[in-house]
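Note sheet for the following structure.
All protein chains but one are shown at their positions in the complex.
Labels A and B are assigned to the chains in the order they are written; within every chain, residues are numbered from 1.
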Amino acid sequence: MLKTFKTGGVHPPENKLSSKAGIASLPLPKTVVIPLSQHLGVPSKAIVCKGDIVKTGQLIAQSEGFVSANIHSPVSGVVTKIDKTPDTGGYKKDAIFIDVQGDEWIETIDRSTELNKTINLTQGEIVKKIAEFGIVGLGGATFPAHVKASVPKGKTAEYLIINGVECEPYLTSDHALMLEKAEEICVGIEIMKKAIGVSKAIIGIENNKPDAIDTMKRASTGYQGTSVQALKVKYPQGGEKQLIKAILNREVPSGGLPIDIGAVVFNVGSIFAVYEAIQKNKPLFERVVTVTGKEIAKPSNFKVRIGTPISYLIDLAGGMPENTGKIIYGGPMMGKAAINTEIPVVKGCSGILLVSSGESCRKAIEPCMRCSKCVSACPMGLEPYLLAVLGEKSMFDRLEAEKVMDCIECGSCSYTCPSGRPLLDYIRYGKTNVGKIIRARK
Amino acid sequence: MSMIIVYTIATLSGIGVVSAIVLYFVAQKFKVYEDPRIDEVENSLPAANCGGCGYAGCRNFAEACVKSETFDGLYCPVGGNDVMSKAATILGRNAVEKEPQVAVLLCNGHCDASPKTNIYNGATTCAIESALYGGDTGCTFGCLGHGDCVTACTFNAIHIDTDTGLPVVIDDKCTACGACVKACPKGILELRKRAKANRKIYVACKNEEKGAIAKKSCAVACIGCGKCFKVCPYEAITMGNNLAYIDADKCRLCRKCVSECPTQSIIEVGFPPRKIKEEAPGAVTGENAPADSSNSVSN
Partner (left out) sequence: MDKLITVSPSPHVHSGQSVSKLMYWVIIAMLPAFAVSVYFFGIGAIYLTLLSVASCVFFEYIIQKYLLKTPVRTSDGSAIVTGMLLAFNLPSGLPPFIVIVGALVAIGIGKMTFGGLGNNPFNPALVGRVFLLLSFPTRMTKYPVAEGFGTPMIIPSEALDASTGATPLGIIKEGIKSGDGIGQILQSEGLSYTDLFTGNIGGSLGEIAASALLIGFAILLIKKVITWHIPVSVMGTVLIFTGILWLFGFEGHQIVLDRTGISLPLLQYTDKNTLELVPFHMADPLFHLLTGGLILGAVFMATDYVTSPMTSKGQLIFGVGIGIITVLIRVFGAYPEGVSFAILIMNGFTPLINRYVKPRRFGKI
């Protein structure tokens, strides 16, 4: 029996079109735009000015506070301006614009591809370096990695869980990474184990990636305490709460963090970034991005410098199909629909999905017939139909009592609703407002 | 047979009498004393229960009025000065006078002026769209047109104009309760002083972008050029965030700024037509571009 989480879950069509594509490198774009807010928490502060010449890997924006992250230049070139640029939603945010000139890396980065297994740094030094090199969770939530790696006093971590689930349909960036960089990931796991002080690490991979399971199993045999756990396919298994439940059969308490039950979860992408940072002195300035879609000519996984406009990636994957109706930044379940293709790739961008105009519109909204499919689909044991109605009516007190803050916004409810109701839209609205009320109370 | 009827009537009457007695004693026993002035004040209120005063309903407002010693922070925007003076008489205090206000939409980004750049396909409320998207036009400050203000208005004073896609406030129905102002996630509705004959002049734009960018996304955007600021004889106009703002308290409705504005983002409403008229300006809701352009041409 394969493990999985019990409550709720849905099975959207997987459509992993680019799973066999491997990871391709790209020529550099002409300009890059680096938003200062690429992570959860306080936006970073730019420390370069217009006209400055920067090298690849150079620190260009400093973190502001504990929950924040450094940003390094992904290219070498000239800073043309520090101005506002629209994010996926069209709101203008501060960003650094750089004109690419050559590709000169800072000297400290070890550009060799040799595997380096010896870990020389101490626990504290690792965490410090993770923070310094701007590593954030690359699964999508972009939570600064050093915050997760610093286990708070009074709590002990027992397990390090590596998230190789990639439950989002279409996306294959983690899959490709596991196939090509299995050894590096395993060393990265050793580093993380040392950083958070645990001896056991479990890599969770869904059963639809048998090659990745094999590769990781083979790579991890030499490492004491690291094992691979195959999981039954079910969305949203990549959510950290669901993943911990599936692997350890423990539940993160409502309002709590994984560390409360002795687990720390990292995405394989973040682990690889940690490996590169610690062993190769390479800050986080590139990542693997899947460019996919049913209509696109060459669904691919690209190794992309942060700040590259997504239009550039789409061109390299065979160009924008004629009938594109929606550009999704991330996966189809939790990704954001972007307003245009001028948006740059940021640290949390795991994929670009082009949806044809036929599939881009939601179905017509019908009345709720209380079929309770959303209740059975909710992985958090909530009642989406109720939360949506309460959200629509702005009844925030009751929303809080009905545990709206537990919602992980996975979208299973809206996905499954036969009436096509925008359940998650209203829940998210309610959640935002309840969050404000709770913060105001403190 | 007749006995049955008699019994029935007797039984029913008996039940009635017993219930009445029980009810009487229960009512006596559980009687709660309430200040009779609360009822009086409540009766003088408009009974709209709109929440414009900040209380849940008219009764709560009446209670608050009676409880507090003064009218500090207590004002019924719907009833206005008349109602407040009545309440003051009941409570034997001095009434607080406030100038009557009206809700005004500070955006004129109608469909022609501000072309769509995207199609929004989510839940159709402004609050939800604005949480994720700046809007489906190039302007991230303007009206989204889903009508959260229409839903919020309990007086049917706002409706969405299907031609422009913008909400229209019917001044005569607007009670300045402020519900729409609170409901608008973009903050483009404002309560402004209500002038004679509902005349008003205001800058119908909240776009804080630099002039060129604002103008690109919307033809009638305020570009922050400051021409109106220079021409205003009463210092009613202030500049900030690439925007001009007309203080309704200082504005004397001279209309000099209106003709000065290069983008027709300053709107005049409720004025008689100017000397050489081509078209009558919209009477109450006349925030339409053609009327304004005709005005500026005439000067």
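The working rule: a contact is a pair of C-beta atoms (placed from the backbone, for glycine too) under 8 Å apart; a residue touches a chain by one contact, two chains touch by 3 or more.
Note that the structure is predicted; figures quoted are calculated from it, not measured.
> Which of the chains on display does the removed chain touch in the whole complex?
A, B
> Which residue among A:K3, A:K55, A:K200 or A:R362 touches the omitted chain?
Of the listed residues, the one touching the omitted chain is A:R362.
> Per the definition of touch given earlier, which of A:I135, A:L313, A:M333 or A:V346 contacts the omitted chain?
From the options A:I135, A:L313, A:M333 or A:V346, the contact with the absent chain belongs to A:M333.
> Write down which of B:S85, B:T117, B:T154 or B:N198 is the residue touching the left-out chain.
Residue touching the absent chain, from the options given: B:T117.
> Against the chain that's been left off, what residues of chain A make contact? List them.
Contact residues on chain A toward the absent chain are 7, 10, 12-13, 89, 169, 241, 245, 251-254, 256, 320, 324-328, 330, 332-340, 353, 355, 357, 359-363, 366-373, 375-376, 378-383, 385-386, 403, 406, 409, 411-412, 414-420, 422, 424-425, 428.
> When the complex is taken as a whole, what residues of chain B touch the one chain not shown?
116-123, 128, 132-133, 136
Throughout what follows, only the chains that are shown with their structure count from here on.
> Centroid of chain A to centroid of chain B, CA atoms only: how many Å?
43
> Going by the contact rule set out above, which residues of chain B touch chain A in the complex?
These residues of chain B touch chain A: 117-118, 121-123, 125, 127-128, 131-135, 140, 209.
> Which part of chain A faces chain B closely enough to touch in the complex?
So the residues of chain A in touch with chain B come to 86, 89-92, 336, 339-340, 360-362, 392, 422, 425-426, 428-429, 432.
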